[in-house]
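Notes for the one structure printed next.
One chain of protein is taken out of this complex; the other chains stay put.
Up next, chain A:
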């Protein structure tokens, strides 16, 4: 049995209701008793529609959101019980890549500053000098298929795919073991998406990373992930090996999602219009 990287144990999150001048809103059960575990070195996919709780769960793993009940453990350490200093150390090992590469890079920072920022933030853990940080930035860029000539440019000079590469380089800067990928390719064209997916596969093979991959695109999840969990209205509906779920979905929800997938194949009834 492989080592457990991330364990989510019976987590619930309730956002309290509000009473305002425009009336009251009921409380929202964003997550209901979610349990799952991610093994070291695997790619775990989380699939759900908008409003299903994917983002709440991701934010909980980063401890940006405190679960109402249940616990989240990263390599055995319970996030809820850590002090601020310990939490900061842990965060060097857990990093995230966001969906929109146009919004997640500061337009006024050069690529060099963007990629070295995590090294500054985690200075006490990593302890790199200024020169070492710059060298590391160049190394990270070459890791994601860019070059040192890009270091002193600004985000607006890059295409969407290149920006997402910069985001990945920034996420890798502090040497994480667990990477949260929050729909990293849904803002990209298919041709660019293919490049980014291949980069992610390659990086995982080379660095032994663990991926927690959030997406609503089942085709991408099927391609990249070993195991998958489907979430609907805050509850895990089904989880298991990718091949099992795609070949023999057990729940109604999984069948519905897989059935709604737009596959690129010639439809059976092609007589339309003519």
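Heads up, the rule we're going with is that a residue touches a chain if its C-beta (ideal position, glycine included) is under 8 Å from a C-beta of that chain, and two chains touch if they have at least 3 such contacts; residues count from 1.
By our rule, contacts and distances are computed from a predicted model.
Taking the options "Oligopeptide/dipeptide ABC transporter ATP-binding protein", "Thiolase", "Cbb3-type cytochrome c oxidase subunit" or "Aspartate carbamoyltransferase" in turn, only "Oligopeptide/dipeptide ABC transporter ATP-binding protein" matches the UniProt protein name of the chain that is not displayed.
Shown as candidates are A:46, A:92 or A:257; the residue that touches the absent chain is A:257. Where chain A meets the omitted chain, the residues involved are 49-50, 159-161, 189-195, 197-198, 201-202, 205, 216-220, 222-224, 246, 256-257, 259-267, 270, 272-274.
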